[in-house]
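Every protein chain except one is present and positioned as in the full complex.
Here is chain A:
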Amino acid sequence: MMELVCPAGTPASLRAAVDAGAHAVYCGFNDETNARNFPGLNFSPEELAEGIAYAHDRGAKVLVALNTFPRAGGEVLWHRALANAESAGADAVILADLGLLDYAATHHPNLRRHLSVQAAAANPDAINFYAATFGVRRVVLPRVLTVDEIRAINREIDVETEVFVFGGLCVMAEGRCSLSSYATGRSPNMNGVCSPASHVVYSEETDGLRARLGDFTIHRTPKGQPAPYPTLCKGCFTSGEQTGHVFEDPVSLDATQLIPALAKAGVTALKIEGRQRSRAYVAEVVRSFRAAVEAQAAGLPLPQGALARLAEGQAGTTGAYAKTWR
């Protein structure tokens, strides 16, 4: 069966994911060492150890994301996080930075290393380099590849691949996007936040909901229409004569129906985005995907997705997997 890798922003979500059938849960510490550094989210070292014990008792794994890029002079925070993850009993760490990968391979050789999507390793040469140099055992592929490209990559590498199947969609090659830095001075790569809440202001106005990020209006959503996150790449902007979603529509990824094709393409694990979401969401989505991977493993038809209402824009896309980029 394909491995289901599920998000947990809090200990309660971790337990909800495990109880709902997650094979593995990924989470991070409550600081800038991970790319979901949101208010009120994430784990202290003690909470992580308890969460891992809970998961292991029930046969699930815990992967710890340390997937931001350490600041020069501030590396000790990331080094300490690696040591804390190992002593808490993490099954793997998910890393993006070359220096941190090297440090982990040298100082924590027995701690399994996965390459984060933030590293944007999108071809066999890059992946083989990470595998040979740092002993990376699994690569989370960036969300810019088609299923055919994933198959081609898997033919030329010896490590496992993990792909996103559901949730918020980062439409650029991960780790390379500077939109959030440009607008707010804070980025997913350095601070673990894209379009951070600290810079978001919503206001209900006569023409609907206005969402601002720093000095920029990202959306005006008329009454009754689904509201999106105030994410820069999914904003509605005026450029020249045109007003519209210049980069990408505010929809989120749902690749449920591509699970058989991804399995055939050699993918080991399916990842669900959403560490910022509630335990109710995590339980619902994990339950649904567990049923889907079980059906796939048994050669049965996949259950029809009923998760669109939970998604941003309340609409799903298969993203780049079946590419129709404009």
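What we mean here is this: contacts are C-beta pairs under 8 Å (C-beta built on N, C-alpha and C of every residue); 3 or more make two chains touch, one makes a residue touch a chain; residues count from 1.
The working rule: contacts and distances are computed from a predicted model.
Trainee: So one subunit is absent here. Using its UniProt record, which name fits best from "ABC transporter", "Predicted lipid carrier protein YhbT, contains SCP2 domain", "Branched-chain amino acid transport system permease protein" or "ATP/GTP-binding protein"?
Mentor: "Predicted lipid carrier protein YhbT, contains SCP2 domain"
Trainee: If I consider the whole complex, including the chain that's not displayed, which of A:Lys61, A:Arg186, A:Lys234 or A:Arg279 touches that chain?
Mentor: Of the listed residues, the one touching the omitted chain is A:Arg279.
Trainee: Return the single residue from A:Gly21, A:Pro142, A:Gly235 or A:Gly319 that touches the missing chain.
Mentor: With A:Gly21, A:Pro142, A:Gly235 or A:Gly319 as choices, the missing chain is touched by A:Gly21.
Trainee: Need a quick check: the contact residues on chain A for the chain that isn't drawn.
Mentor: 9-13, 16, 18-21, 38-41, 58, 197-198, 200-204, 209, 221, 223-229, 276-281, 283-284, 286-287, 290, 306, 309-314
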